[in-house]
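Rather than the whole complex, this shows some of its chains in their spots.
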């Protein structure tokens, strides 16, 4: 159920038209450019760029907020540690606890990068169905074995989510207390059982695939060639990304 | 008299879907056997999950043995055998699997051992005790799963599609077993209407989340109009019976 | 163990990708060496990866809180050389579905989990000498495999975080931070060890071929 909720993306995404390979390249350029930014003066611009991309995608704000929750917890931990421990310039002091300038600035820059990268990555992932994304990665040089594993794993994750859920319900109906340390054994047995079952299922899957010619001459499904607008969008992204990096390196 | 099971106005809906159950009311007496029939998606498994307390109704109340079902707190006197028995068998050996439930209820080691031996001999699977559940045939697995549930001494036994994957021999054995279990209250969901006819005196006909009929098994299932309106067919044995009792065309 | 986006410098993220690419290439070569047709192993590796992915979402209580299983050691034990690509696949889905560890950090996180997984695989191979069918060596090696994968991963992550994040920490604070992060992960490593040993014993009794190098 968790998995299904996680994969559900809102509809009406205006960037889903963008040719996947170019979109992948363009948005990844932006993401990695963001990762290099540590000059405080560029941070607002970076956040504005990220928000503009999100705006263009027409995804609802609530979706982004839901995506920020899980990794946000980690950031929260750093928010407590960094400003109090890093740096020499004390901004404010309350007894032994001192708020330090360098740590606070460090936290600000981490938070800004974190937010901007996740915002753009969310746009990329929410505007592209998983199989399409994997195929695009494949045509950009990812090894076939990884691509096949990604698609297969994706296909069977949902089945295993259901199997695991049912197995846990069945165990709880037989009074297993999954909330205690002793549940390690029960969980280990459930995982072991799923491994054994999957082992056998994989044999059947392979037989079924072979019967349908897996490993025979296979033509690649070609995609429509990218158009002028696709390249223009890529150019905008690359220019923006380059602009950020060049500005920080040479002008600040 | 206290009913074994009483559902009043029970509704339940999964996200984004029409109601899986919609204002369902019925009650079951002690030692009664009720077949739950209806097409796929009629709400049979949902009903079972509610009775077991795995999920909570959106509206209405459910009482088992006179006490309201508290979602999340599972009652050892309700035993459920899953449709996919694979999800229920998690231990390395059949013996351990059958002992799993009794162990969780806090019985002593000796009591558990006696319990395992007695239920295993009652269901005739003593010879399988040292095998691993994963290498058994589907018929054997089903018997082991039932034995594991019976080991918890449930007073209400719920079976979800118990004959799917069973061959005639195991099906016949299961029919004999259920008919020998006097005193148990039993609910059976099944597409195998002949099986329901042989094991249940009463049927509850669900479709589109509502009770379409509730009454004597042979009477409800002989109602050609009702059955076909909901995508079922009158079982052949009832057609045969009709011929036997009323006589074929040429005889009158 | 998952380092999120935006925290470590981009050079580290890029280095992580480079190292992960190298490790993937090595794994692929080893897989090709062992199999006539490496594609035959793909369905099995993928289905087992799906199991690991789902299992890693299960909470194990560790009073006063609860933890997620990491399972990198167990993946090494069961998947062998497929463990590295499998971990990449799992992390990709975690990044995509839950933003757990980010896209830019995929390479770094894959190395933090995947290299220890391969080490665990190597350690678990000692069973060939200690007795493949005897429960005790299997349990001990299973525990070590599970424990060390998490411990090494946590230690590396701590070093990486503390040494690259704020340039303003002095050496003694850094050491304390690394030690703190590492020690905080030891109970988790212990649970992983016990869990891995339990699964190994289960497989030894039910399907010993899954513990062999035959995938």
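So that you can tell them apart, the chains are marked A, B and C in the order they are listed, and the count of residues begins at 1 in each.
Basically, contacts are C-beta pairs under 8 Å (C-beta built on N, C-alpha and C of every residue); 3 or more make two chains touch, one makes a residue touch a chain.
These numbers come from a predicted model, not from an experiment.
Asker: With only one chain per type on show, what's the overall stoichiometry?
Answerer: Across the whole complex, the chain formula reads A x1, B x2, C x1.
One rule holds in what follows: only the chains that are shown with their structure count from here on.
Asker: More C-beta pairs touching across which pair, B-C or A-B?
Answerer: Result: the pair with more contacts is A-B.
Asker: Can you list the chain B residues in contact with two or more other chains?
Answerer: 92, 134
Asker: By the touch rule stated above, which residues of chain C touch at least two different other chains?
Answerer: 202, 206-207
Asker: What does chain C use to touch chain B in their complex?
Answerer: Residue list for chain C touching chain B: 202, 205-207.
Asker: Give the list of chain A residues in touch with chain C in this complex.
Answerer: 2-3, 6-7, 28, 31-32, 34-36, 38, 67-68, 70-71, 74-75, 78, 82, 85-88, 100, 102-103, 106, 110-118, 121-122, 124-125, 130, 143, 145-146, 148-150, 152-157, 159-161, 164, 168, 179-181, 183-185, 187-189, 191-196, 198-199, 201-203, 205-206, 209, 214-215
Asker: What residues of chain B sit close enough to touch chain A in their complex?
Answerer: 49, 52, 54, 74, 76, 78-80, 82, 84, 86-92, 100-101, 104-105, 134, 148-149, 152
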